[in-house]
Structures are given as structure tokens and as C-alpha cells.
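What follows is one structure encoded as C-alpha cells, with my remarks underneath.
Every protein chain except one is present and positioned as in the full complex.
Now for chain A:
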Amino acid sequence: MSKIKNKMLKIWKVIKDFSILGKLSLVMLVLVILMAIFATSLSVYPYDFSSGDALMAPGNGHFLGTDDLGIDLWAQICYGARISLLIGFGTAILAALGGGMIGVFSGYVGGVPDKIIMRIIDIIMVIPDFPLMVLLAALLGPSLLNVVIVLALLSWVTPARIVRSQVMMLKEQTYIKVAETYGASNWYLIWRHFLPAVFPILAVNIIRLTGRAIVSEAGLSFLGLGDPTSKSWGLIIHYATSFPGIYYTNFWKWWLLYPWLILTLVVMSLAFLSRELERVMDPRLRIRA
């Protein structure tokens, strides 16, 4: 019990160091996470079934209005939070863990495997990722899992590179050398020394990748390559923008604006949060600030 309390205190200490912007971002994210968890009970209307006339303006019980099928927009946005966060965090964790592991391996083993991995990373880095994403998404077919896999496949390189350079630096530290001479196994070193040392950087990366993944998923859905049954924010935007002449009607003022707003707020919050974490966790930056 006291262990948990200790952890909480530690986290609180980190948060206390945040700027106002960082704190606001955190609150925003917590709200969206709550929204995602309680999605179906936050709205009286269903997220996947008509509950009013087509394209009703906000008001009349429909807090944010309805879309072209008469489906409540607030309900859709609440439910969309679930999809978008699932994709965001799913991709980020997959990419950060995968990338982190590859980075540790590459940095610690060195030699030919390191060279091969570095060249692969170079190649993936220079390939413009969005066109490739579109291609892969179109090839693999629209499903939530495919979107996560495609996004993860293209985002593991950054954490891998950062972790690798950290590990290469750590490897030369005397305490590691000492541990090695005392017969510590590779696994022991990775678990005991390397992972704890790179974890803060990975955490920052996870948050940054989450934002990127949410935007990418929205982009794919916007292009009609997402999962048509997933009802993510990007999909709402996709349907709104494919409505003929939407900018010449009033409909965009709710149908397009609100999903866009929430998407922007979440992505911005994630960006601020990752910057805050970077500042708090990197002692060099902390001194400068």
C-alpha cells in the first residue's frame, strides 16, 4: 500500500513541476480518457443509430447536433474517443516497445547486426511515411488492427534510434563494465540497467507517437482508408467533408467543427505533455529552464 502511495507521490512531484499548459493538457487528456471509458453512458442517444432528423443544428436535446443520417454527434464523438485513443496508445506502445527492444539489441550487440538494423532504420526514415501508410492501408484492407499495425510499422524507428544511442553510451559506463566482468548476463543487463535508464525517453516517445498515430489514423479515415465500421473521429470528418458542398451550408459549423476541435485539442495536449515530460525528465533541460 505504501509502495503505491510512494509511486503516487512521485508522480505528483513530477506533475507539480509542470507548467500551466502542461497541467491543462493533462486535465484535458484525463477528461478524454474518461470520455472514452464511459462513452456509451455519456449520451442518451446511441452512437450508431439515427435518433433525429438529418443535419439538425445543436440544441433540441442533441447537444452537438446530428450528422447526415440523424445520428447524434456528441454520442459519436464520445465513442470516437475510444477508437482514437485505442489506436493512438496501441500504436505508440507497440512501436515504442518494439523500437525500444530493437534499439537495445542493436546498441548493445553492435557489429554487423547493428549495421544492418541502422541501414533499415535509415531507409524507413527517408521514405515519406504518409504515402507509404496509404499504400499499406489500401493493400491490407480497412480494419482497426491493420491501421495499428501499419502505423506501428512506420513509427518504431525513432524510439529505436534514440534508445540505441543511449545504450551505446551506457555500455561504456564503468558500472556496466564492472557488472559485465562480474559475469552479468545480457538479459540481466538489459532488464536491470538499460531498460530503467531508457524508460523516461521511451515514455516521452510513447506520448509523442500517440499524437502522431491519432492524426495519422484520422488522415487515413479521412481518405476513406480507415475501418468504416470503427466510427473514429477521422471517419466523422471523412463523412462530413465528403458531403457535397458542405462549406456552402451551415452544416460544417457542427458536423465538421466539433470532431476537428476535439481531435486538435487531444493532439495538442499530447504534444504539450510530451514536451513537459521531456523537460522534467531531462536534467539538462531542467537546469536551463
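In the analysis below, a contact is a pair of C-beta atoms (placed from the backbone, for glycine too) under 8 Å apart; a residue touches a chain by one contact, two chains touch by 3 or more; residues count from 1.
In this section, contacts and distances are computed from a predicted model.
Missing chain, UniProt protein name: "Diguanylate phosphodiesterase", from among "ABC transporter permease", "Spermidine/putrescine import ATP-binding protein PotA", "Diguanylate phosphodiesterase" or "Glucose-1-phosphate adenylyltransferase". Within the full complex, the residue among A:12, A:49, A:130 or A:191 touching the omitted chain is A:49.
Looking at A:105, A:239 or A:254, the residue that reaches the missing chain in the full complex is A:239. One of A:15, A:69, A:116 or A:135 touches the chain omitted from the figure, and that residue is A:69. Although one chain is not displayed, chain A still touches it through residues 49-50, 53-55, 68-70, 224, 228, 239, 242, 244-245, 247-249, 251.
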